[in-house]
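Every protein chain except one is present and positioned as in the full complex.
Naming follows writing order (A, B and C), and every chain is counted from residue 1.
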């Protein structure tokens, strides 16, 4: 493992200090916790709080700021934060109109966030949650933990942040969140695994000429391993999966997010985006919102994910577009 | 080589199409060229034009947009663009007040841009240029090609773009540019080399436990190779070099840029930024402008660079801070 | 019956066992999860042991509540809320006048199932808790029963937690949470509480 770090057990603590140093005008750290709060308050508005394991930078803390997240709770690398930290974030973030938790669909995250919800309710803070499960790589069935939450989460953060700022109530936000999440689907491909600092070894090993479709952002297994393909072929595979899942029609409107997984440079992301755009143009899909970059990463994993978000209402596009003040959006 | 690309010889062409697809509202491609132009014009203002080899994404084209670059000329990977392309960019970008070229200090870049300047003068367009040479890794002497232009270039783009928008004349801009460049210094460290798609092999090879101080953004040799150190030790080495070069005093004001070289994730960049901030705080340096991210990359090179910019005038800080509309700033 | 002293002893033994087996638990998790179960559990149980050593406790409920809070605020991941919920449930039950060990373990198992919604056979710690509970009711809890319950998770296909993403590939591996729960109950026996 070659990384620019100090002690592996200190990476999250030091990273958060570095982030706050970088964006000192926007955010602060709740003392004694791994909770990042935004400085500018929105009184009387619902506070949107997210979080999860670290290692996905700039997610989650990079999206704290006005118009987006009120707080992010940062767990150890790839490990859900604990209920006390989440509860502390809820308490600090609450502006009197309640708190909406954005949870990614992992057993650990759901259980810790739900317990925090219980704790917060003892403080008489109204809390609701939504669960992002955009990864269509693994089959969804009642016999599994269900689909995972991956890159689409940043679009959920943006939507919820904008809608909260627009004054929606906690109930309205929760309903909107459920609708939005069911309109977002993601699928990815990995070329190499990330290395958790404390373990020092890559999460899985791909051969020099191999890639794997459908790998999760913690290195969870995908659905097929094969020799590396061209960007065009990868674009075809991933858009085929998304077409199957969405069953779209010509002139449907989608937001698109091409997301680098950590070690993949922008050059490759743009080449891939170009190939995807050619396919979607043939399908006559409209793409009024487009974003390319490394937003939901998996440490130094090489690879890419493709997210589409069916824009069922014009309002949704407006909310994606409204400016925010964050480190990373 | 594992990359998400199609034919290696097509990477620049396809990447530029992908970039324009992503930021279609901001930029366009000059047909038949690798020139990216901004859509919004600033009539009567000096146009700031930059460029160089590709492989440094989001530099250069990611900084085209209002308030920053008027155009970027994108050469093949790590190879300067040709005079005809640069001349075409000058012609299209000119808004009647002349064109300032931002050149990085490489023999190839300087010669191609100077020839383009000659061509443009035949069209009676007033053109001047500034040469960025912020890399203090290699000794500057009249017996070499001099210091290289690296990550500090993006701060030069920002300053020149803001000052041009503020209405400075071409002569004023050129003077400002020379002052700004002499106030910016950068030094970096590489953990692994990037791989040029057409060659398919990494530009140099570091052992599993090795790093090299002072490597350039095309894999040019640095000044010392040694076993990988902690982030704190790397921060000390790089700030020591910068302190020597600037000879700063307590309460001097600097802008800081921590730049990832392509494959290094944000987590490491923030940890390193935190270590640098501790050292500079001890030196009582003020850092009113801070930026962390992968802005001047070297394909998939792992590593980091540290740039400091001595803010000799309050106006300079304002120009760094004024909002822009670009893909990547 | 649980007393303040033997409950502390039980949980201290558990912390020591987890510390000793930290790498093995992570190894089990590497095979079908994300390789952090040992790190998670030892972070939590070390904090628990420290908290239990710092205070004088008046009731078993207080001991269990303090233990629960340590685990909850230190483990994280999936096992944190599960062990935390188990111990909160046990603490509540310990407050009842006419309780007994079986009822307390029952409350722990209920807490885990309420939190994690796993059924027996889903290849989780629930499998161990329910087998242990059954044996307790019958007065037949032994190390052998516990070992067997842990081993019995190997042939199962995971339906909850991270291992469920592996589908059939989870078959043939012991569930890490089942193993750590096995340690908990072996320490109950080793602590002489039965």
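Keep in mind that, in the parts below, contacts are C-beta pairs under 8 Å (C-beta built on N, C-alpha and C of every residue); 3 or more make two chains touch, one makes a residue touch a chain.
These figures come from a predicted structure and were not determined experimentally.
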Displayed chains contacted by the hidden chain, counting the whole assembly: B
Option from B:18, B:67 or B:81 whose C-beta touches the chain left out: B:81
Which residue of B:92, B:220 or B:325 touches the chain not shown here: B:220
Contacting the left-out chain in the complete assembly, out of B:62, B:203 or B:293: B:203
Residue of B:145, B:170 or B:324 in touch with the missing chain, whole complex considered: B:145
Touch list for chain B against the chain that is not drawn: 75-76, 78-85, 106-108, 111-112, 114-115, 138, 143-145, 148, 196, 198-199, 203, 216, 218-221
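Here is the rule we go by: only the chains that are shown with their structure count from here on.
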Averaged-CA centre spacing for the pair chain B and chain A, given as whole angstrom: 29
Geometric centre distance via CA averages, chain C-chain B, whole Å: 55
